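Left out: one protein chain. Kept in place: all the others.
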């Protein structure tokens, strides 16, 4: 498919610089060429922009003068780029109907416009809405409900009674509604605590490959509208993730924790159980959140790696940090100098 | 199904307070209502208990006087609750037999009481015991053996020669018996070292979604009876996990490490290779275990996150901690004060 810049400018409300009849058929990086449209959002890429041989670019107003080729000027070039890309690279349309190799329980309700792919399984009582795609090797469990336009890309397992909102996309390997980690201890052994809650996922959510979302122990685990979960994230039972929060890969969230709206959690983060994180919190990658956060802001505990010998000296000294304090106290006593640190800092 | 409190009290050996004919049909939180039974194990929830409108509660003896509704008094309310929940919310019984869409090798032995679900694969020589459930999209590899009442919930991959003990539950996405990470280096490149061991999992084990357990390089990887593994855990080749140990999500255990019995390992923990962790060790979440532990107790290295500017000051100072020691030494020399820290702390 090829579209003209004029069409794109009108459709997405951009100012157009250059020939409106310029045709583009694909998106690409600034290094791309003929028929390709790219984007630049930051002035840090001004030089690359000036050198580009793309057919066209989407740029921030501050960069409009630097584009050597026709340009769409947008106040949010990344968002405009996303929309243009979706138009130029549409998802392959799946044909309506149930593939003959799929196994669909007669009591399931499958909308005639939905696609149930090869070797998928739809269990008793499941409800599959209009235009839903149940990709190959996917499972829709008993009494699960998928709203319109949900897409299970491939090999997605949606366990019984899970509810998935409209337009939500689940990537390969995702497991929704597996049992939470509920165990009662008795005499040094464990008794399984049945997990009778479910999982409810809102609309316009996207969940990355091999991410797992456990069903609730009693109440439900809830993912609100517009949430973005990257790959290999673990969401434990009864967690609630607020609308439009984005969480990067390899993060784990322990049971019953509530995360607010519009948070951004860096990859590899661990968030303890039964915590409450307010709206608009940012956590840098590799975070360890062990206490509730009630103030928006950015939180971190990353310690950048060092050359190993240097690092071992630092750790050796850290492990003996108490001795530094002891030595300072002795010097203070000898010199008759008062401890100058504040009381709140709690020097003993 | 509805059961009377009187029946439950008798069955689980609890003292009963209130009307034995009180009927309950489901478990729930203290916020639940009609026909629902909940539990309270900690006096921290006394106020919620006093306000509950549940049909009945299971309580610790210390809380027996606080329940405004009929109560089962138990010395281990959580364990009693687990048993009541299992009774009120039984697992859906799978019908015996092989689904016509499953692919079962003629040389496999499938007990007639077992269920092999839609689109499952059972390979040559596999043995499937009484009442086993092989859920949809699951694979039982060549010569693998599943003892009675094993449950592969859905999309579980059990590779060849793995052995799974009675009543063990494997959740969706679990991989048992994939090749360990065995590589010999030669001339800057890697040669694969065949992994000829297997995986043996004991009885009454539960393994969470997307957890992976590698087969042994030479000897077997072993998970003993009653172990609990949460989601997205990685168990490398030749690890041995002792009976009744529980490990929370996103933990990784490197090769040939032995973990004792009744340990509790917090989520997101990394445990190095070829270590030995004794019985009854507790590791708090996000732990990094790099040395063997031969003394029961609780171990930690969590550093709670801070507001980012404050954290960066701390890390900057940590990276220069050696300079603090140097400055103290200079002050000690100038003041003629001896280093007061102990020899063992190894100040230079």
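Note that the chains are named A and B in the order they appear, and that numbering of residues resets to 1 at the start of each chain.
Simple rule for what comes next: a contact is a pair of C-beta atoms (placed from the backbone, for glycine too) under 8 Å apart; a residue touches a chain by one contact, two chains touch by 3 or more.
As the structure is a computational prediction, the values presented were derived from the model and not from experiment.
> Of B:17, B:115, B:155 or B:244, which sits in contact with the chain we cannot see?
Residue touching the absent chain, from the options given: B:155.
> For the chain left out of this view, which of B:70, B:173, B:208 or B:260 touches it?
B:173
> Residues on chain A that touch the omitted chain in the whole complex?
26-29, 32, 38, 76, 78-79, 81-83, 85-86, 89, 92, 99, 101, 118-119, 136-137, 153-155, 169, 171-173, 206, 208-210, 226, 228, 230-232, 244, 246, 248-250, 262, 267-268, 285-286, 302-308, 311-312, 315, 318-319, 321-322, 324-325, 328, 331-332, 335, 337, 339-342, 345-347
> Can you list where chain B touches the absent chain?
Where chain B meets the chain not shown: residues 101, 103, 119, 121, 123, 137, 139, 141-142, 155, 157, 159-160, 173, 175, 178-179, 181-186, 188-194, 196, 210, 212, 214, 218-219, 232, 234, 236, 250, 252, 254, 270, 272, 283-284, 287-291, 297-304, 306, 313-314, 316-318, 320-321, 323-324, 326-331, 334-335.
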